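Only a single protein chain was left out; the remaining protein chains are all shown in position.
Chain lettering (A, B and C) follows the sequence in which the chains are written, and residue indices restart at 1 in each chain.
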Amino acid sequence: MLLIPCPFCAMDRPEAEFRHAGEAHLTRPPDPAAADDAAWADFLYHRANPRGVIAERWRHVHGCGRFINVLRDTVSDRILASYRPGEKRP
Amino acid sequence: MIGSPRHEGMMQRLLVGRMFQGRLLPESMRTADGGRVERRTDIRFSFDGADYLGCGGDTLASALLANGVHLVGRSMKYHRPRGIVAAGAEEPNALVAVVRGGGRTTPNLRATQVELFEGLEAHSQNRWPSLNTDLGALVALAAPLLPAGFYYKTMMGPRGLGLWHRVFEPLVRRAAGLGRAPRVADPDRYARYYAHCDVLVAGAGPAGIAAALAAGRGGARTILCDEQAEPGGALLSEIAALIDGIPAREWLAQSLAELAAMPHVRVMPRTTAFGCYPHNMVGLAERVTDHLAAPSPDQPRERLWRVRARRIVLATGAIERPLVFPGNDRPGVMLAGAAREYLLRWGVKVGSRVVIATACDTAYRAALDLATAGVAVKLVVDLRAAADGPLPQAARAAGIAVLAGGRVLGTHLRGKRLDSVLLGRGDDGRRRWFDCDALLMCNGWTPAVHLHAQARGALRWEGERGVFLPGEPAPGVESIGACNGATDLAMALAQGAASGGGAVPVVEGEVPALPGPAHVDAAVAGDAFVDFQNDVRADDVRQAVAEGFHAIEHVKRYTAGGLGTDQGKTGNMNLLALAAAARGTPIPELGTTTFRPPYTPVSFGTLAGPARGEMFDPVRTTPLHAQAVAEGAVFEDVGQWKRARYFPQAGEDMHAAVRREVATTRAAAGLFDASTLGKIEVVGPDAAIFLDRLYLNAIATLKPGRCRYGVMLSEAGFVMDDGVMARLAPDRFHVTTTTSGAAHVLAHMEDYRQTEWPELRVWLTSTTEHWAVLAVQGPRARDVLAPLVAGDISAAALPHMAVRDLKVAGIPARMMRVSFSGEQGFEVNAPARHAPALWDALRPRIAAAGGTVYGTEAMHVLRAEKGYIIVGQETDGTVTPGDLGMAIGRGKGDFIGRRSLARPDMLAADRRQLVGLLSDDPALVLEEGAQIVAQSAPPPGTKALGHVTSSYFSPALGRSIALALLAGGRERTGERLFVPLARGSIGVAVAAPVFLDPQGGRLHV
Amino acid sequence: MRFSLLSLLRESLRGHRGWPAQWRDASPKPAYDVVIVGAGGHGLATAYYLAAECGLRNIAVVEKGWLGGGNTARNTTVIRSNYLWEESEAIYEHSMKLWQDLSHALNYNVMYSPRGVMMLAHTVHDMQVIRRHVHANRLAGIDNELLSPREAQAFCPILNIGRDIRYPVLGAALQRRGGTARHDAVAWGYARAASALGVDIIQNCPVTGLRRQQDGAIAGVETARGFIAAPKIGVVAAGHSSVLMAMAGVRMPLESFPLQALVSEPVKSVMPCVVMSNTIHAYMSQSDKGELVIGAGTDAYPSYSQAGGLHIASDTLEAVCELFPTLRRLRMMRSWGGIVDVTPDRSPIIGRTPVPGLFVNCGWGTGGFKATPGSGHVFAHTIAKGEPHPIAAPFTLDRFRTGRLIDEAAAAAVAH
Partner (left out) sequence: MFEIAEAPPATRLMLRGAPEVAARAGAAFGVVPPLEPCRANQAGERAALWLGPDEWLLLAPSDADATKLAAALEGLVHSLVDVSDGTEALLLHGAGAALALSAGCPLDLHPDAFPPGMATRTVLGRIGITLWRRGAADWWVEVARSQAAYARAFLAEAGRGW
């Protein structure tokens, strides 16, 4: 069970309080109707799935309720940083 | 059960259990004094039905050895007689079942870890009819046919007959397995806790204790755990050395007392650190009652501790390696360190005439101590060319014969016990049988790096000693003591103290043991075992390599070496060395197999903890549960909720009850508990915009005081949930969700609110449990309610799809005119605490109106007659709103899922669409999930056109009805199709999915 | 050397010194007609069928570690074909047919054991789901039958069908032809047979890049042991598929999760079949050696660590102990993790990619072992012909653009 630093609660919190919410920094096309099928599929389904550092979202559902962003190494599972949505990836 | 233990017991008692004045004679191999056992009280126990005596503090293994019993088990494959090899967790052979009756039998326990208690009953395993005479051993006759991997090469039989499965596999399965699983459910309780500390020290030997002392003295919250009953590790069998000027055992007692006195330190005996998991979480398994003769029922049998430690200090010691020589598996052949431990800790002599074979100095300690205890140490055979370190010298000085450069060439049994060993000199081919009743072996020590490696620490090869040592550790993890290469007490203590910045204790009186590389005889053949439990011989290893299994992981899997319950604690390094030799590569190039949890096996019950029955998953009940029980409801599980499914009256089965409930509701009125519906209050100036972006339907245009049905799509365009949006005020909505979708919908909404549209001023609050929901449905619904309501609920004042806050029976309620039945309907939302009172007010009025209470099953029929969908029944995550005939709200812009609906295959003509089905036979209710085809006798492989999603007998229509998803279904209205069932195909006509009151007239009255 | 009782007898007289290597430990040649990346069961099967059925001989399988060491070594070996959608039924049933003769085809006992796979239902909704499967399967000519709780218990006597558990068993679907096979033997059997047909199996040779030609078509693979040219490359790398495809610039609809499994200490036979419960998350069978083989869940987060959290094992054992309360005192002997590549619709991707000459077979997630023979077979034909085998055709990468998903997850929570 991971220990995830929550930037809102300002402390490390156990994974059991969170829900994983997929890759971070995927932007929904501002005008979806204008996106072609390939671009839309890219947004919907295609993921970087890196072996290495991933930027991912977690929701601290049993805590502050907020979505947060986390940088984690998918090989060591070590967490390098966590930050609020809207903030730049460190 | 296991053989016929009682009978067998009688036999053995005659032989072994010599009685004196009505009492069993004490064991014969116990020393007169010394050791740490409690000698004053005899503990009576039985093994395979024979009664024995032991001492307090004994393990089953030490007590058996004290009684001269070496033969304790049979190996997995060849059923070879096996004895106790080790003294601790690494024991590969001495696996026993401990029988406590009433579902409390535990198989596969290591006798070396079973603590003795009065009345303990243990049995050997994997033998028939008895341990001594095991017919399974006949397999050995076929042993030449059963080398590594033989089963991959044969037992296939002629093609097409399935002989493996039919004939051979059942034979293999009959032979397989060690102990027997209990037949009766385990009545014991198990507990599970989280714990947190600054420092977790795993292993309470000298290194661990020194580390815990240093940490504790520094004020750190510390947990010190050890798998054994008594903390102390090597100190428990240290009689010579002085630590800080006092005898080691006294130092141990003082240190433990000091630790016990520190409130922030917790010492946990009988607690195995079995696994290291991500982010410094360590699993501990604590055995609470297994060692007690009469445990209190209040105590759990075992506890799981999930410990999060800032720092993990591993002090798990080292495991002695056996030597691989022909006949090295005979009862009476054991590890030298174990023999010494039995002597010094338990006061047990493992033999009276011993020979020692070693490739490492530490075995001389056993030689010296055994000799001092009066055991005839006939010879130490040192496999190294020279044996002249301080310990060998001390042995020689004590008059013990030492043969350097010797070899063990074979062993011989009398009965089932070793009686002599064939020794030779490495160079000149001379060989000689030595008679002895115990052969002690040592091939160096393997640092127990298991937990370090599990924590994803690297390993580093130390060639001089032939060991893998902890390399770069995971952050927050460190190894100290013998598991980190410390070879003596002083080093172990020093590493321990240093880990916590403490003062290093001074050690005197220990003769240093010079380390040397492990001994590998690359050519050793015959019954030279590498893995005792799985009967893997050196021959098997070489054969595997020759057959192309070069990776050590291949060797492991092909030979089964290391796959046993001991996970190769004693055998793996020998396996590795032999494989490396066979391949001609250095050991580090081959690497180790992966270290995985658990370090030693952990009970399923311990891992599952208290989670059983209602603790497995919460039972959620509505505020009206007691009322439903009083009405005689039959409940169903919907997610965690218990929902009333139907309310049978005397003599009714489900179908009769449901028919009555449906018909009565349509004719008069019905009362339904809809409290499990999810509810979300959506508040803020942008609430309407927000909902508009999340639902298919036009929400922004909804007027305060009105409700609208809403369908929520996933971003992929599939129907995800539905509910009612009630606009309470311009900036306030009461939104309902499906019962099982509640949490998911809220999460979905929060996701978009927080991360996609943070600029929207809107908040979401779950009110699911605040509101109880009583649905009053039916043509007389208003008559039932009106007298109770303070206010006008006429069709004009509160029309269909209106919402108002009103008092009902004096209770402040949120009244919604919505209907899932197709009838005039009211859903009264009342604060949960008032729900019973409201029910009590409504129930007699329902009765007076000729109405009924109804359950989920009737609700399903009512809505199906109207063609209303249930998310999860008409939909399955692959259904679009278009498939259901639902249109996008007028004037809507983008909303979640919209873009996906425009993808080519979401518009395809052959998509499955919602239709009604009427079977030719109106009495026949189709099976839900049944497939729809065009032919009446579809050949196998026929493509289905669709499937039945819902199917009931409709009291309103007096016939069966069904909803279905059908390819191009709307175009097929009127077509005749078929539904193949087991008993034959049923003809059906495709109809519109609304069977009753398509104009909705009944809703609006 | 053919494997048989006779050869075993003969070898036993020679002290088993005469067994030849089961496969050649090949070193890379500069070029091949086809390079398969990944020597898991699927990759090896692909190579075998390419050589055995498609007339190709100059084939290499390039593996970063030891062959069969990925998910092939780690799975709970459940084999069944009673999937819901026709596309899935077709490929899993194709596979099932191949399983039935695989030991003979390969002359290697893979211990395919049709002991029956029983899927439990605990709620009214579960019953609807399994009924739908039974109907769909019957129409497709695939055996699957509905059992009452009593019948379920008769089939698996240690199953608790009492009311004393949180979610009592309401019924079950049984596929009698479903069962298990020995995972390692599958990899080894294919490796041996492929090697005998001339396929080079190159172990300890990680692919580090996919080189493309000027025109964008695939040119070959960069490996730790040098460049290997090939006009056709099949990536069959399970959990690492995203990583490999990224080397060719292709983004995949995949996420890789750690999936755990565990075994008990071996005990005498108590469990005659495979039991699965999607609702309470328990998957169990007993191996021929006697361990209870238990499938646990995935962790919540993507990871390439081949290890997961302790709570995952706890969760599954909670469910196992509910269903099999007599096993509570048995002990977990070993637990481990694999890396499974999960697609949004939980169905695999088999076929061409936007890069000419580059083929991919991935996305089998938590349930691809059972597909090993079928997947290898249709993928081999797809690579050889350059266009999808009819059974593989629906499993395109393109379906995520067009929306024609094959969503097995929609109807059942997981797809082991």
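Please note the rule applied: a residue touches a chain if its C-beta (ideal position, glycine included) is under 8 Å from a C-beta of that chain, and two chains touch if they have at least 3 such contacts.
Given the structure is predicted, the values throughout are model-derived calculations rather than measurements.
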Only these shown chains touch the missing one, namely A, B
Please identify which residue in A:Cys9, A:Ala39 or A:Leu71 touches the non-displayed chain. A:Cys9
Given B:Glu250, B:Asp617, B:Glu652 or B:Asp894, the residue that touches the chain left out of view is B:Asp617
Touch rule applied to chain A and the missing chain gives residues 1, 8-11, 13-14, 16-17, 61-66
Of the residues in chain B, which ones touch the absent chain? 189, 191-196, 221, 288, 296, 298-300, 306, 308, 610-611, 614-615, 617-623, 641, 681, 683-685, 761-763, 765-771, 831-834
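Here, only the chains that are shown with their structure count from here on.
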Using the touch rule from the top, work out which pair, B-C or A-C, shares more C-beta pairs. B-C
What whole-Å value do you get for the distance between chain A and chain C if each is reduced to the mean of its CA atoms? 29
How many angstrom lie between the centres of chain B and chain C, each centre taken as the mean Cα position? 22
The positions of chain C in contact with two or more other chains are 305, 309-311, 344, 401-402
Specify, in ascending order, the residues of chain B that touch 2 or more different other chains. 277-278, 281, 306, 456, 716, 900, 903-904
Give every residue of chain B touching chain C within the complex, in rising order. 76, 103-108, 144-145, 147, 150-156, 159-160, 162, 164-165, 169, 172-174, 176-186, 188, 190, 192, 275, 277-278, 281, 283, 304, 306, 454, 456, 525, 539, 543, 546-551, 553-554, 557-558, 560, 563-565, 567, 594, 596-598, 601-605, 607-609, 611-614, 616-617, 619, 636-638, 645, 716-718, 872-873, 876-878, 900, 903-906, 908, 927-931, 933, 938, 940-944, 947, 980, 982
List of chain C residues in touch with chain A within their complex: 240, 242-243, 246, 251-256, 300-305, 309-311, 344, 400-402
Complex contacts: residues of chain A adjacent to chain B: 1-3, 14, 19, 21, 28-29, 31-33, 35, 37, 40, 44, 57, 59, 61, 65-67, 76-79, 85-86
